[in-house]
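Below is one structure, written out as structure tokens; the observations come after it.
Excluded from the complex is one protein chain; the other protein chains are retained at their positions.
Chain lettering (A and B) follows the sequence in which the chains are written, and residue indices restart at 1 in each chain.
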Amino acid sequence: MLTTFQMQALLTAAVWTAGLSLIAFVLGGAVGLLIAVMRVSANRVLRGIAFTYIQIVQGTPLLVMMMLAFFGLSILGFDLAPFTAASFAMVIYSSAYFGEIWRGGILAVPKTQWEAAECLALHPVQRFWLVIIPQGLRISTPPTVGFMVQIVKNTSLASVIGVAELTYTSKLINNSTFQPFIIFSVVAVLYFCMCYPLAWWSRKLEDKLNVAHR
Amino acid sequence: MSPIVKLNNVSKSFGSLHVLQGVSFDVAAGSVVAIIGRSGSGKSTALRCINGLEKINSGEITVCNHHLHHDVTRAQLRALHLDVGIVFQSYNLFPHLTVGQNIMLAPRWVRKQSKPEAREHAAEVLRKVGLAEKFDAYPEQLSGGQQQRVAIARSLAMEPKLMLFDEVTSALDPELTGEVLKVMESLARDGMTMVLVTHEMAFARGVADKIVFMHQGRVWEEGGGEMLSAPQTPELRQFVGNGL
Partner (left out) sequence: MTYTFDFSFLAEYWPQLLKGLAQTAQLSLLSIIFGFLLGTLLAIGRTAQSKLLRRVCAIYVEAIRNTPLLVQMFMIYFGLASVGFKLSAEFCAVLAIVINVSSYTCEIMRAGIESVRKGQREASDCLGLTWLQSLFLVVLPPATERVYPALVSQFILIMLATSLVSQISAEELTSTAARIDSMTFRSFEIYTVVALIYIGLAFVFRLGFWALSRLVFPRLRRLGTPL
């Protein structure tokens, strides 16, 4: 079985996993909102840029993005710790998916809401930010929370550039103990404990939304 | 002549709700029986019981020599469905199949007809409901009335001995009910045994050989078309008064 020291190492690693997830969610969310707004904007150029961005990011494996961030940023002269490079890749990755999810939510707001806002004499920008965006984000809350599960799981890819998160640490431990079933099961359980509550919450939110729309 | 359908003291409840309480009536071969009554009177449930869609709690139903009790098996139900066709209020056409494919599906897979055979037969029943030219259309391209006629054709293609109609015109606009009723009328003329649950009083009076009035899960009154003009019970009098 695992020693106390190994258990401690895993828990520390879990903190890094959680931290990386949080960064991806907060910063990725901020960039993602910008992408979503560009994606539904009336300006064709902005729409095109956002569309291309999403296509490129969603067409590249996260693993390759990790490599690009790691090697690319050092070329640009930033001598980065692996964690910073991993954060950078995660933010880019999650922003594209958030952009797509929230675009769907914004488009799902009924046309009548636009009309109603217009009849209240709201300025177009006000209509968008006061009436449409709040509703759109609310509609997309379940998939947003659902995507957070993907974020947590995908931080495991940061292990390939040497970030000492859960997966990396578990590999190290396995190399010295060679009890793969035990160590990877423990790690799987740790991931499960972080992901399942999110998945459960997402489903609850969805049920609530479905009831409200019935 | 022995009846083709016989309900004997049939009871059915959903939880504490007693929908059918000792219902009995017969349907003679070649006749048309209309079941009328307020919504919640159990008339649709009675029809669904005849086809085994709902399992009964007690009593017995005999349909085309199939006996249905409370513990009917899947195989028995399948055998029953080979003899009995049903048309639903909501058509229930298969949206991913064309009209022709909808009709040919069961004859090919259940009756094991060859494709040309099934095709010819499908075209024939489709002609019967007046939609020969819609063979290759998809359900969503048709009006409600047309979809319902296709549903009738789909049932006919299995050459049932008995056909059930569950409020088949209730979901249709008034101007579309006529075309469906006309098809049903011609079926009746051809001698098809039919049991229908309906709100169309004029149609029931004109076409049905027997009318069964249900109220609170019981057969309240039954008789020929003339019974609507001379109701014996206050409930039927009130129902007819509202209906006509």
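Just so it is clear, contacts are C-beta pairs under 8 Å (C-beta built on N, C-alpha and C of every residue); 3 or more make two chains touch, one makes a residue touch a chain.
All of these numbers come straight from a predicted model, not from anything done at the bench.
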item	value
Option touching the unshown chain, where B:86, B:125, B:142 or B:168 are the choices	B:86
Interface with the undisplayed chain - residues on subunit A	55-56, 58-65, 67-68, 71-72, 75-77, 149, 153-154, 156-157, 159-160, 167, 170-171, 174, 178-181, 184-185, 187-188, 191-192, 195-196, 199
Where the missing chain touches subunit B, by residue	51, 53, 74, 77-78, 81-82, 84-86, 88, 90, 92-98, 105-106, 109-110, 138, 140-141, 154-155, 158
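In the analysis below, only the chains that are shown with their structure count from here on.
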item	value
Distance from subunit B to subunit A - Cα centre to Cα centre, in angstrom	54
